[in-house]
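One structure is given here, and the rest of the page talks about it.
Here the complex is missing one protein chain, while the rest keep their positions.
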Amino acid sequence: MQRGKGMKFVGDSRIKASHKMPNVPKDYSEHPGKTEAFWPNFLLKEWLIGAVFLIGYLVLTLANPAPLERQADPTDTMYIPVPDWYFLSMYQLLKYEFASGPWNIVGAIIMPGLAIGALMLVPFMDTTKERRPFKRPLPTAFMLLSVAALIYLTWESVANHDWELAERQGAIVEEIEFDMESEGYHIYAESSCIGCHGDSFEGGMGVTLVDTGLTAEEIADIAVNGTENGKMAPGYWSGTDEELKILSEFISELKSD
Amino acid sequence: MSKNRVSRRQFLSYSLMGVGGFMISGTLMPMLRFAVDPVLQKSGIGDFTPTPQKVDELTDTPVRVDYTIKDRKDAWYESDVSYTAWVYKDGDAIIALSPVCKHLGCTVNWGSEGHPNEFFCPCHAGRYTKNGANVKGTPPIGPLDEYEVMVKDGLLYLGGTKPNTLV
Partner (left out) sequence: MLNKIYDWVDERLDITPIWRDIADHEVPEHVNPAHHFSAFIYCFGGLTFFITVIQILSGMFLTMYYTPDIENAWKSVYYLQNEVAFGEIVRGMHHWGASLVIVMMFLHTLRVFFTGSYKKPRELNWIVGVLIFVTMLGLGFTGYLLPWDMKALFATKVGIEIAGSVPFIGEQIKILLAGDSEILGAQTLTRFFAIHVFFLPAALLGLLAAHFVFIRRQGISGPL
């Protein structure tokens, strides 16, 4: 029984009776010039490159464990968000005046949309036969400019982000047990300290107050005079000396096991 | 014979398309309705929630008021959720502003470092004056929302947000 384009089947089954394609690959002599067979010659080379790549990939993975910040807390109002690095350029774009405020839609939708749309339509805009990049300066220039813009925006975004603060804000902090009814906590909650150092001393704008390793006197000094590196300005403390003593003793005793 | 006569093959093709269309839509319709359900649901307007803030302690400097809505429903997940408001007195009127930046929903702070006497959003450096008006030339597209305010037994109660009425 003959089917389709010359395929012969036995009876009404689909098994071909003849014209079986030999499963012996072509001889290498059939390949012109330095052309070679995909399987196994070329694939072996590709996999060698893949293997080298994999080693680099695994080294990267082992050297830098995937980051995990503390569990999401929607009520934390201090946290400064940052997207994954490949969205940083867009994130940065939204900071510029022409792409924010009433023009937010320009930065959020129109410019990314145009970029993707233009990228998709490249084959229909650049219709010449010429393929060498230097022989078609316009497309090449546009692409180089776009790449430069992407790199610049990403760079600006990275440079403007306070990574140190972000790390502090996102750090997983051991939850510690403390007595919310104690006098020390009451003084803490009523002072301005709680605004930056968090409801349970986990930190935020300020550092965590757990495991400071400081003595009560040192803490009292910082509360009044600020830190030496100027991260905390002087003059935040507005209570009495007696309260300060109780508070600093309370904080110096905050330890996670 | 009319030229427009539907051939047997055409008739079968149309039937096939019809049955196929029915099979696809019959399968997908419940699923799509299932997926878009949240879009079609009406959002309920919140009631007033008590805050720990005593009204006579308010001054004309905005203070941060944290309060909690008990058992807020997020589909199957009910939880107590904390909210924040920046509250101050303007004459006799109590003004409670939402801290949600009108740019992209980050959270603004009053009087943060380098930005005294204004609300500042750290994400894209958005700024607002005390009454919540967005400073021109910064990213936000509108003034901060206001909370509905109620006073009961000397305590501040906050309701849902409404567009800023002060600007």
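Note that the chains are named A and B in the order they appear, and that numbering of residues resets to 1 at the start of each chain.
Throughout what follows, a contact is a pair of C-beta atoms (placed from the backbone, for glycine too) under 8 Å apart; a residue touches a chain by one contact, two chains touch by 3 or more.
In this text the structure is predicted, and so the values were computed from the model without any measurement.
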Checklist entry - Which of A:109, A:145 or A:180 sits in contact with the chain that's absent? => result A:109
Checklist entry - Residues of chain A in contact with the chain that isn't shown? => result 14-16, 20-23, 25-26, 31, 33-39, 41-43, 45-46, 49-50, 53-54, 57-58, 60-62, 64-74, 76, 79-87, 90-91, 94, 104-105, 108-109, 116, 119-120, 122-124, 126-133, 136, 139-140, 143, 147, 166, 169-170, 172
Item to check | Positions on chain B where the hidden chain makes contact | outcome: 35-36, 38-39, 43, 72, 74-77, 104-106, 123
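Keep in mind that, in the parts below, only the chains that are shown with their structure count from here on.
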Item to check | Separation of mean Cα positions, chain B and chain A [Å, integer] | outcome: 26
Item to check | List of chain A residues in touch with chain B within their complex | outcome: 74-75, 77-81, 94-95, 97, 100-102, 104, 195, 205, 233
Item to check | List of chain B residues in touch with chain A within their complex | outcome: 64, 66, 81-84, 99, 103-104, 106-107, 109, 112-113, 122-125, 134, 136-141
